[in-house]
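With one protein chain removed, the remaining protein chains of the complex are shown where they sit.
Order of writing sets the chain letters: A and B. Residues in each chain are counted from 1.
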Amino acid sequence: MATILAVTEQRGGALRKVSLEVISAARALADQLGATVDAVVLSNGSVDGAANLGAAGADQVLAAHHETFGLYNPDGYATTIASIGGSYTAIVFAASAMGRDLAPRVAARLGTGCATDVTGLGVEGGKVTATRPVYAGKAIQKITLGGSPAVVSIRPNTFPVTSGAGKAGTAGTVAVPAFTPRVTVKGVKAPEQAALDVTEAPIVVSGGRGLKEPGNFKLLEDLAAAFGSAAVGASRAVVDAGWREHGAQVGQTGKTVAPTLYVAVGISGAIQHLAGMRTSKVIVAINKDKDAPIFKVADYGIVGDLFEVVPRLTDEVKKLRAE
Amino acid sequence: MPVGTATSQFTGVDFYHLDSVLSEEERAIRDTVRAWVDEHLMPVIGDCYIQGKFPKQLIPGMAELGVLGANLPEEYGCAGLNNVAYGLIMQELERGDSGIRSFASVQGALVMYPIYAFGSDEQKKKWLPSLAKGTDIGCFGLTEPDFGSNPGGMITTAKETKDGWVLNGTKMWITNGSQATVAVVWAKTGAVDDAKSIRGFIVPTDTKGFTGKDQKGKLSLRASDTAELHLEDVHLPKDAILPKSGGLKSPLMCLTQARYGISWGAIGAAMACYDEAVRYAKNRVMFGKPIGATQIQQVRLADMLTEITKAQLLSLQLGRMKDAGTMTPQHVSMAKRNNVNMATECAREARRLLGANGILAEYHSMRHMANLESVYTYEGTHDMHSLILGQEITGIAAY
Partner (left out) sequence: MKIAVCLKRVPDTTAKIVVGGDGKSIDENGVKFVPNPYDEYALEAAIALKEKAGAGETVVVALGTDAAQETIRTALAMGIDRGVLLQSPGSADGFEVAKAIAGELKGQGYDLILFGKMAVDDYNHQVGVMVAELLELPCVSAVSALTVEGGALTAEREIEGGVEQLACQLPAVVTADKGINTPRLPSLKGIMAAKKKPLETKPVSLGAGSITVTSLALPPERQAGKIVGEGPDAVPALVQLLRTEAKVI
């Protein structure tokens, strides 16, 4: 019987949320193939949340223990997964920092290609198919994976998490084979406060004259920090007023940005500004004037006092990310 | 996230696929200078213009890139490029601002070129590498307060003494004049009505009696340094003279070099305005549709594109002739006259298309429009070039 391997991620002995997305994606694929799902958890001890993998769709949960598996161990992880991977129909990774490194290692060891960063998975004619954004999201590619196994990594936050799959999640183990640790992960340090560039950040929080004074940009910096990899942008008006650096200016004479999420705070939406951000994937506008042109391009809007709305949003995002 | 997603980036204007007749190196050189302008000049030019300040912090970068005297030989630390590549550099610099292109024109065509063409080996070795590196900044002193279109009438004098020369006179409208470390000054060594006695001199600007003073109140080329030079009993050693210079022809040869670059530069300014106008016409919605959907703006844009394309063809062939050694000063006159006039018209039309926004410094068309009035006037006014062509056609001088 066909089986799909879902590669989970843990950090500090706790399962990362993206793992549930991986299991759910693998489950959906398995249901189309009439297959079962094995989840593999690589760690140096017990992992919080591993018990929920059955509910998310894993028929079996395989533990791979090794004393060095507390942190990501590129060679150890790859050797372990490759040692069992050949018997699976498909292997699903997250296109996370770890998965982007690990999936091609495993694919190469299994002598097959790898579909990275997929946003959709399906089955056609018994073969796994995937959709994936290419050319900076300016086009969507559909591919068929003929390899055995089909190795894919899924883009985080694109596959819904199912929680009622009610599979057994039977515990099993994977023997970690001997491996040569060519690369050592020395540790993980907290991110530096290096500001992301507005053109590259996946999330951009921009402020305009509605912020009233330069010091109030602290509200946006807090919101950006809550989002994680987010940058703070600004409208031309406030850059000209000297509140923010020119490099932060979004708009026709500043930078053109296309982040996944653009949050426009206290920006009315002058044509010059819209030209610089209209290709953002999702636009959120927060403005006290319900007739502000920014609402015409925003996917979601909140009409209200930014000094009340933004701190609340920061709190809610923090709560969400703490989950 | 992709690197450099900016979609507002300038990508050039090439309606007639002229890229296909440029060499790979020529295209690479143009693209490199374009990237430099985007990265270093565009972020600061608006402020510099408003503040009336030349962005001199950019000089080391320009020098490192190799744009100063780029068509002079490698043995003097220059890039040794052909003249089409040199023209494309001027085009890209002036796409940013005429003032920056003026800086490069003066340094390369009016200071380095005369030292290269009329200088001794010692002079070339001493000055060309440091001018290419930008550690020396040059200016060119020809025009005088009362002698613009008629430089042969100059009254600056160079009197020979037993151990050198003494220069006296005033020069005006001198680009780079107040920041220069070295000036190439043209002066009469003979009688005041003897244009044949005009010779070039290399004058370090820290020589006693030499002063350069900014000319204030310009409404054009505000990001360029324009000065008045005063020479009062400036004593120079014997070897300050450019030995191979002789007569008015020598400075005019320099001007031919500079005008050649200007004819390309003007295309750059026109392209910048056209590019801005097209983007604006597509984005600006009025009466429920983009203004680019109206006939009047389409005519404007069609005229601009046509004129730019014609100018490109003119300059490209001019450059090929220069490389082949068949270019005459009259050929250059036609290109300078046509292209600068074309660019001034494009800039004005673009500014109009931009409506009220067009008067803001955050858009570029009005800055180019104001700059181009200077470019129209300097290095042989539009009218003088008409007369040069007229003389070429009829054999009769009308000036």
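One rule holds for everything that comes next: contacts are C-beta pairs under 8 Å (C-beta built on N, C-alpha and C of every residue); 3 or more make two chains touch, one makes a residue touch a chain.
Predicted model, so just to flag it, every value in this text is computed and none were measured.
Enquirer: With touch as defined up top, name the shown chains that contact the chain not shown.
Expert: So, spelled out: the chain left out of view touches A, B.
Enquirer: I'm checking contacts with the chain that's been left out. Which of B:V13, B:I45 or B:A70 qualifies?
Expert: B:A70
Enquirer: Could you tell me which of A:G34, A:G187 or A:G242 touches the chain that is not displayed?
Expert: A:G187
Enquirer: Among A:A103, A:V123, A:A165 or A:L219, choose the residue that contacts the chain missing from this document, as touch is defined above.
Expert: A:A103
Enquirer: Which candidate, A:A2, A:I143 or A:A270, sits in contact with the chain we can't see?
Expert: Once the missing chain is taken into account, the touching residue is A:I143.
Enquirer: One chain is left out of this view; which of A:A6, A:I91, A:M277 or A:V309 touches it in the full complex?
Expert: A:V309
Enquirer: Name, in rising order, the residues on subunit B that touch the hidden chain in the full complex.
Expert: The list for subunit B reads 2-7, 9, 11, 24-25, 28-29, 32-33, 35-36, 39, 64-67, 70, 74, 79-81, 85, 89.
Enquirer: Can you name the residues of subunit A that touch the chain not displayed here?
Expert: 16, 71-72, 74-75, 78, 95-98, 100-101, 103-105, 107-109, 111-117, 129, 132-148, 150, 157-158, 160, 182-192, 194, 200, 203, 227-228, 260-261, 281-284, 290, 295-305, 308-309, 311-313, 316-317, 320
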